[in-house]
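The complex appears here without one of its protein chains, the remainder shown in place.
And then chain A:
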Amino acid sequence: MGIIGDAINYIIDMGASAMLPLVIAVLSIIVGVKVGKAIRAGLMVGVGFVGLDLIVTLMNENLGPAAQKMSENFGLSLNVVDIGWPGMSPITWASSIATVAIPVAIGVNILMLVLKLTKTINVDIWNIWHMTFTGAIAYVVTGNFAIGIAGVVVHAVIAYKFGDLYAPLMEDYFELEDITVPHGTATYLAPIACTVDAVIEKIPGVKKINFSLENLQEKVGVLAEPIVIGGILGGIVGLLAGYDFKGAFQLGIKMSAVMVLMPKITKCIMEGLMPLTERMKEILTKRSGDSEFYIGLDPAILLGDSDVVTAGLIFIPLTVLIAVIVPGNVILPFGDLATIGFFIAIAVAVHKGNLFRTLISGSCIMFFTIWIANQAIPWTTALAQSVNLTGGASQIAALDQGGCPITYLFTQLFTRDNMFGFAVIGIIYVICMIFTVRLSKQRAAALKEENY
């Protein structure tokens, strides 16, 4: 192998979480970032990984046993804590496939643009982690790097096509012209909303139902803040676990800490990736001068809409309730609770802000995604173990992105260990896609009529 081969092996042996900082620093320098800034960026990514391990350990050591005791007391099975996207995204970035996933996902985008297969120019480099996740899971499960890369490609193609499909909804509901969100989570769950909407339209009486909760946000005030959600949830789980007041109170405060600190730590990784992603954005948007294209952005831009905020608030307790109902569910929703909006933001646009319909389709969405996330636990656990970011837990689960039907279907294609699940989820998803294409065409046609 010689010196170069030895050097490469040495670097890979350091583990992904030590390797990525190095790769990020080098990549940043290559695209023209100053050396000092590039080194800082690489280190910042490393800081994110180290910090994440600390915080997930804090969560697992405290919330984990409490969730287990609570489950025993009430005959529930919620003993695997959901680490959410703030926990799952660093694990994905630490995977060995992540370093090649960014150029692959951008390459797929450029190729599709050139071949006129999409109009979406994705400048949202951070959320390439969703596409990477499918590849990382497929790789860790099959051990085949090529299948992993294929996973990134498949997820990327679907995400960009979703970007095209939802563009009319971005314009007619969110008033965002020539902007779309080719995102991992928000897009792949909205087809369920499209189907629910079509069904409700067919039911006399029910189709007229609509209500709104004006100013719910002002009324609940600080209750909607992650710090308070963490405290309340930790406290309640503690009490239900049979802890005394002191124990439950301590657990509540620790969970407040997790809720507040987790995004701050995940932010370090974003900060480290930023010099690189900003350069990529500059290169990509140079070609988007004319309005024939949609700029693909992070769905965080939808989370300020008041109907999305209201629905997101209602779904904090509702998601916990749904988790209790889903047969055989073992996941206690936690890490994703404060940002449930990502799951339902596009559903709100599908229903044009009709809260009644959003509640119904959002419940279906959460049920569906919790169900898949359960089946993905062995995979997400294997991925976390492969990068040493389990935080001491024996099982790792995340609604976002473990509950992703694209990842699930793609990986099942190769493992074939649950053909029944594969068939059911596959059929549901294909039907939902048909309704999505139909709805997208209807909304695009309505927009055209309005403009003439």
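As a convention for this text, contacts are C-beta pairs under 8 Å (C-beta built on N, C-alpha and C of every residue); 3 or more make two chains touch, one makes a residue touch a chain; residues count from 1.
Everything below uses one rule, namely that contacts and distances are computed from a predicted model.
With one chain of the assembly withheld, which option in "Dimethylsulfoxide reductase subunit B", "PTS galactitol transporter subunit IIB", "Solute-binding protein family 5 domain-containing protein" or "GAF and ANTAR domain-containing protein" matches that chain's UniProt protein name?
Per the UniProt record, the undisplayed chain of the complex is "PTS galactitol transporter subunit IIB".
Among A:217, A:250 or A:395, which residue is in touch with the absent chain?
A:217
Taking the entire complex into account, which one of A:339, A:390 or A:436 touches the absent chain?
A:339
Looking at A:25, A:113, A:274 or A:366, which residue reaches the missing chain?
The missing chain is touched by A:274.
Spell out, residue by residue, where the missing chain touches chain A.
Where chain A meets the chain not shown: residues 85-86, 123-124, 126-127, 174-175, 179, 217-218, 221-222, 224-227, 263-264, 266-267, 270-271, 274, 278, 281-282, 285, 288, 295, 297-306, 309, 338-339, 341-342.
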